[in-house]
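A short worksheet on the structure shown next.
Complex shown without one protein chain; remaining protein chains in place.
Take a look at chain A:
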Amino acid sequence: MTTDVGPQMVTIAADEDVVRVRQLVRIVAVGAKLSLVDQTKLVTAASELARNTLVYGGGGGAEVTVVDSGRRTGIRIVFADDGPGIADLDLALTDGYTTGGGLGLGLSGARRLVDEFEIDTAAGRGTRITITKWAR
């Protein structure tokens, strides 16, 4: 049973914290018995979103929880920041669009790497992204 694993918080304020998020997500993913491919996908998605939280959101936090739908186990991660928010979400989710000099694939790519992807944002209101990956 994995339902007893409570949420674990990581504060994202510097580059090292992105690494810490990645390490935590990998440990939890291994514990939840995700396949190697799914582990790698989730860790990569977490890495992208954690860096976005840091670079665009000006820092924030990540909360990692093991969830149980009754039939299967999954991992849910919530990234939250109080930054400027995203004014045009469709544009931000377009492949190759970036305001920060990256490849412009982080947000859109992360969405493709996970099973569930929710984003709650508006200009001036911060950003809150929830992703879930289920074990197969």
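Brief remarks follow.
Throughout what follows, contacts are C-beta pairs under 8 Å (C-beta built on N, C-alpha and C of every residue); 3 or more make two chains touch, one makes a residue touch a chain; residues count from 1.
Please note the rule applied: contacts and distances are computed from a predicted model.
Comparing "L-arabinose-binding protein", "Manganese transport system membrane protein MntC", "Polyvinylalcohol dehydrogenase" or "NADH-quinone oxidoreductase subunit C" against the UniProt entry of the hidden chain yields the protein name "Polyvinylalcohol dehydrogenase". Residue A:L113 is the one among A:A32, A:V78, A:L113 or A:I131 that touches the chain not shown. Hidden from this view is one chain, which touches chain A at 15, 19, 22, 26, 36-37, 39-41, 43-44, 47-48, 51, 95, 102-103, 105-106, 108-110, 112-113.
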